[in-house]
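Only a part of the assembly is drawn; its chains keep their places, and the rest are absent.
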C-alpha cells in the first residue's frame, strides 16, 4: 500500500476535520501518501482533489465543518457514476479510499466496490448517531452540547415567563439527539420516534404530564424536546395544536442547522482521532468494505453493508427513566 | 427614603439579575429596604412580592433570566389598573419603584405616575437596544454574542456545503442586533429596517451582491443576516423566493428565543451593575420619572417619557462600510 484517498460525504459533522487529520498523520507514520477529494464523491467523479501532507492538517482538529467540503452526490448512484469513480481511483493509483460520513455515504462505497481493485473503508461521521456498528458517531457529542446550550438558554426565558416551549432537534428518523439532549437538559417531556408516533388524535396523552407538572410540582416552566419528523405538519403545527388544547400559548423553536457546526467537543475529537487512525491501520492490515467503529471503547471493524440495518437502540434505561419521571 | 420596590418587565434580557443584585446591594449601602415584585407589573397588582436582602442576590450575577420573573401586563394600562398599582405601592410604604425593562415597560410607569406619591425610575433592560437615552441596553451585548455563536456554527455548514443561508435575528422594529451580529459574523449581506424595506418586487437588488460574491470572490458560502419583520411573509418566505430567483437552494434559520437567554457577558453584567447602582443613588438624590442610562460611558438620567422616541440610530459608519463592502 502506497497511496490512499480520503473524502467527507453527507451532512457535515463536528470532528470531521479531526478525523481527516488523524488519517493524514497515521498515513505519514506508515509512509503512505494521501489525496483528499473535495465535495464528497463529487470530487472523486470530477477529479477535484489535493495532496494532504501533515502540515495541511495542522490546527484543524478544533474546527467544525470539513476542509475537504462535503456534499451529496446523486451521480455516483448510477452504474456509469460508480464505474467512473473506480476509474479515477485507478488512474490516481490509489490503493484505498477512506469515506467519512453516514450510512448513506457508505452505500456509495458499496456501489463503487464491484468496479474497484483497491480497499474501501468507512468512518462514521454524522451528528445523528444512527449508524449500526459503533456506539457513537463523530459529531454526535458536539450536537448534544450545542442543543443543550440552546435549551439552557430557552429555559431562562421559559422560566422568566413561566411558559411552555417546544424545541425541535435534528436526528432524521432517530431519537438519539432528542433523548440525549432532552435528558441532559432536564426537559419535562421528550417526543421522539422511539417513543411511538404522535398524531393529532393522540394529543391528549401529551397533555396529562403538562397539567400534572404545573398542578402538582409547581413547575415554573415546561420544555418539550421534539425530534424532527415527529408530528404531522411539523413542530410548529404541534405547538399550535397544543396551544389550542391547553388554552395557553406554547412556543416552538426549531434549532436547525446550528446543530451541525461548531468546534468539536473533546469526546468527538478523541473519537475522530481514534477512528481515523484505526481506519488507516486496518487498511494496512487488509481491511476492505468495513467501517472503523467503536464498541465498548474498543476500536472494531464492522461490515459496511450492515451499517444501515437499524438494529441499534437508544439507551433503554434512560427511555424508561424519562417516562417514569414524566408520568409520575 | 426608606423602602423601595423593584420589578423586571417585558421580554427578559441577560443581565436583569445582575441589575437586581446591584439595586439590592446599593440599597443596602444606603440602608434602604427592598421589595421585589414577581412577574412584572402583575406582581404589583396582585401583591405578589418578596423581601430582597443581599443574601438573596448572591451569585445571581452570572445567571440569565430574572429571579423576579417577567411578564407583560395589560391590566396596568387601564385607569383602574394604574390606580390599583399606586395603591399597592402606598400600602407597602414604598418610597420608590425601579422598573427594569424596555420602553414599553416604562409606559407602565408613566401610567402609574399620576396616582403615586413616590418616585419612579427606569433601567433599560432589553436585548433589542431600541431605547432612547442610552447607548446600550442591558442584554444587547449578550444577544449579539449568542447570535454570533449560532452564525459561526452555521458558517461551518454553509462553508462545508457551499450554501446560501439566511439567518433571522430578533430586534422587533430595529436593526441593532442584525447589523451588529452581521458585521461581527462577517455576514455577506445584512437586511434590516434601517436599510430600507425589501419587497418581492425588489428581490433583484439582493441578488446582485450574491452573484457578485460567488463569481468574483470565489466565496464558498454566503450568509445573509435578516432582522425579523423585514420581508412580507417572513424569512422562510424570503428564502423560498430567493431560491426561486437564483435557482439555488437558500436555507432559512430562525434563531428565535435562544437570543433572550444565557449567561450574560461581561459588558452586560458591568452595565447592569452600573445602572442598577446609579438608579438607586439617583432615587436617593430625588430623581423621578427618569431612566438611568449610559451615554459615552457616563451614567446619565434621561426623561422616561422620551425613551421611546426612536431618534437613536444604528452606527452610520458601520452601515456605510457594510454597504460599501457588499456592493464592491
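Residue numbering begins at 1 within each chain, and the chains themselves are lettered A and B in the order written.
Assume a residue touches a chain if its C-beta (ideal position, glycine included) is under 8 Å from a C-beta of that chain, and two chains touch if they have at least 3 such contacts.
These figures come from a predicted structure and were not determined experimentally.
Each chain in view is the same protein; 2 are placed here, and the whole complex, as held in this structure file, contains 4 copies.
Heads up, the rule we're going with is that only the chains that are shown with their structure count from here on.
Centroid to centroid, with C-alpha atoms defining each point, subunit A and subunit B lie 35 Å apart.
Against subunit A, the residues of subunit B that register as touching in their complex are 8, 11-12, 14, 16, 39, 63-66, 69-71, 146, 150, 152-157, 159-162, 165, 220, 251, 253-254, 256-262.
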